[in-house]
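Have a look at the structure that comes next, please.
A single protein chain has been omitted from the complex, and every remaining protein chain is retained in its original position.
== chain A ==
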Amino acid sequence: MKDNLSPGISDDIRHDSAEKHVTGRADYTDDLTEPQGTLHAYLGLSKCAHGRITRLDLDPVRAAPGVIDVLTAADIPGVNDVSPAGNHDDPIFAEGEVRFWGQPIFAVIAETRDQARRAAALAVVEYDALPHALDPIAARDAGMGYVTDPLKLRRGAPEVALATAPHRITGRMVIGGQDHFYLEGQIAMAVPGEDEDVVIHTSTQHPSEVQHMVAHALGVASNAVVVNVRRMGGGFGGKETQMNLFCCVAAVAAKKWHRAVKLRPDRDDDMTATGKRHDFVADYALGFDRQGRIQGVSGDWYARCGFSADLSGPVTDRALFHADNAYFYPDVELRSHPMRTNTVSNTAFRGFGGPQGVIVAERMIEEIAYALGKDTLEIRKANLYQNGQLTPYHQEVEDQILPRIFDELEASSDYHVRRKAVLDWNARGGVIRKGIALTPVKFGISFTATWYNQAGALIHIYSDGSIQLNHGGTEMGQGLNIKVAQVTAEALGVDLSRIKITKTTTEKVPNTSATAASSGSDLNGMAALDACDQLLARLTGFAASAWNVPADQISIGETVRIGGETMPFADFIRAAYLARVQLSAAGFYKTPKIHWDRAKGTGRPFYYFAYGAAVSEVSVDTLTGEYEVDRVDVLHDVGRSINPAIDKGQVEGGFVQGVGWLTSEELWWNDKGELKTHAPSTYKIPLAGDRPRIFNVALADWSVNREKTVKRSKAVGEPPFMLAISVFEAIGMAVASVAHYRECPRLDAPATPERVLMAVERLRGGGTAA
């Protein structure tokens, strides 16, 4: 395998669907032509955070215009469960007891979506309310217990290190969750077939899991269920497991009535009934020396997991895996607490718990810097990993490149001059204060569930020379399809235009993993390469024997060269077909080297690390707590980029999404447990005007993955998300200026204008003078 991409392949090739996107001709699930007689389902949701259902009168629903049927748990022919962890704790429909406000209790099936929706609102449900706990600390205090086994990572003797350190700080950080706010909501359309067959058209990151869940719900084998995903209108982790329920409901109704059934919740119901990024409360104890070098760390991460496990196990694990971010903790113990709460079951979201670990590491850096009166950057540099050091999970760091990233970014962003200017600005006093911060990310790449690190691809060359590419990954905007197509085109030496990328379907590639953990290109690209290698071996063998030419005189591509003879690719393929050469190959890949012993908390869960850093400068209005991001400089590591334009898009988009998480996006429940920020009118993701006024994003084009990944590239989806912590910390610095940086601002997330102003007021000691 060549490590270098051919000219024209490692290029800013646009998204394969770009023209369809801009013309409105890209089909999403809701745009597909509905089969004649398609019915529409709508969910009835609980209006109680925790309670026994004492009355469930669905007769008014059944009597509503257009209604065909109402489904409850009793109507599910197989298993009433969509737990991705196999815990059997995630019912499709609640039975007897509801455990969060918004839990599905029933579904109504009607001739039109409008009829189904209006009918669902007519149900009469009464509850005998039980005590509920909404946040993780309340849940701990109420003895709610864990939704899944907690994790402990330990190395050395942190008790001793903390007791003997010259400085010791303890603190708490509250970290908010985040709604995915994919623009296309959850949606499933089930089309029944003969026998037990059903085809699901949906928008999921995990077609194989939907296949298995639907099979369980119907009580049939997986081979009866086909799941098709052409594209998603955004996923971000919110469609890794959350689509299961919608697909199961549509499938059960479709099989029962022998008609296609579509289920698409309104945005409010989507946001109320589906899981989000976990909120955390982290308690930390930190020991460090007079130079700011960390000596010992002990921490507890309490997560709002919701009523069931879903993916909370691996999410809370990953919070601990990233609680060091880029820093060496000589002696450390980290403990996760996946708390059961009476809220929607939280799930995967870009970073998968990692951001909630990283941000606490950065808070601890701030604690040290403010305690010692130093620049946070100096503290960061004093604690960066050196190759050969061990993480808290005992993986050796081998590929550290942050020192070079820091050096280059400090220079390109003019960090030191600008920091001085910020300090000078703030020294004048005044209402508008500024802050600047440089923060890094080191992100572990691989699913920590080792078996997920496998992928398949299926490549057909048709007898006219056209190529169809299938792989197990799903396209949600991240450009996975174009990247895998580029890799395939380069391997076969053909033009990209020769390759058609199809929908993802469980019929073509079985037993796939979720497109998640930033792994899509790494895994599926390598699987496609394996298929290409098989095809090339067969075609070369055919050419060698048919033309009687040594293999080293054969090159396959748009122009096929066999000895001294050349011919177009299509003619060569036609000849191969007539000679009965198999023109289809299934590729496979599994990530090498990785292993993980969760019980011991040791292993090598990650194949490699991706790195990056950002410098952000902000202005804060100390009369209102509002702020603006004045400038951001990013230098990010994607290894050797397969498609710099696509990768840059991931960096920019991930960064702004991270800024949203840490600033304006706030989940707010009332004391009854009802989420009141459940639509874009109340839940505020960033707008164009919120993006940094100056936004310089560069890829570390010198970086080469030391591991053998596809073309030595690195994963890019999640890591840049955490670079937004630089904005958060810069806001904190501006706040701290009102007390002359003598006190760590200890902002909690999200830093809404309210939290910022309240922090300003707190640091001023309740004073109000500007």
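Assume a contact is a pair of C-beta atoms (placed from the backbone, for glycine too) under 8 Å apart; a residue touches a chain by one contact, two chains touch by 3 or more; residues count from 1.
Keep this in mind: contacts and distances are computed from a predicted model.
Student: Out of "Sugar ABC transporter permease", "Xanthine dehydrogenase small subunit", "Phosphoribosylformylglycinamidine synthase subunit PurS" or "HTTM-like domain-containing protein", what name does the UniProt record list for the absent chain?
Tutor: Missing chain, per its UniProt entry: "Xanthine dehydrogenase small subunit".
Student: For the chain that's not shown, point to the residue among A:K47, A:H167, A:R267 or A:R574 touching it.
Tutor: Counting the whole complex, the residue in contact with the absent chain is A:R267.
Student: Of the residues A:S222, A:T540 or A:S664, I need the one that contacts the missing chain.
Tutor: Answering carefully, the residue with contact to the hidden chain is A:S664.
Student: Looking beyond the chains shown, say which of A:P60, A:G145, A:G430 or A:G563 touches the absent one.
Tutor: A:G430
Student: Out of A:H15, A:H216 or A:R259, point to the residue that touches the absent chain in the complete complex.
Tutor: Only one of A:H15, A:H216 or A:R259 touches the chain omitted from view, namely A:H15.
Student: For chain A, which residues reach the chain that was dropped from this view?
Tutor: 12, 14-15, 17-28, 30-31, 33, 114, 117-118, 121, 180-185, 231-236, 266-268, 428-432, 476-479, 619, 621, 623-628, 630, 645-646, 648-649, 652-657, 664, 666, 668, 676-677, 679-682, 684-691, 693, 695, 697, 752-754, 757-758, 761, 768, 770
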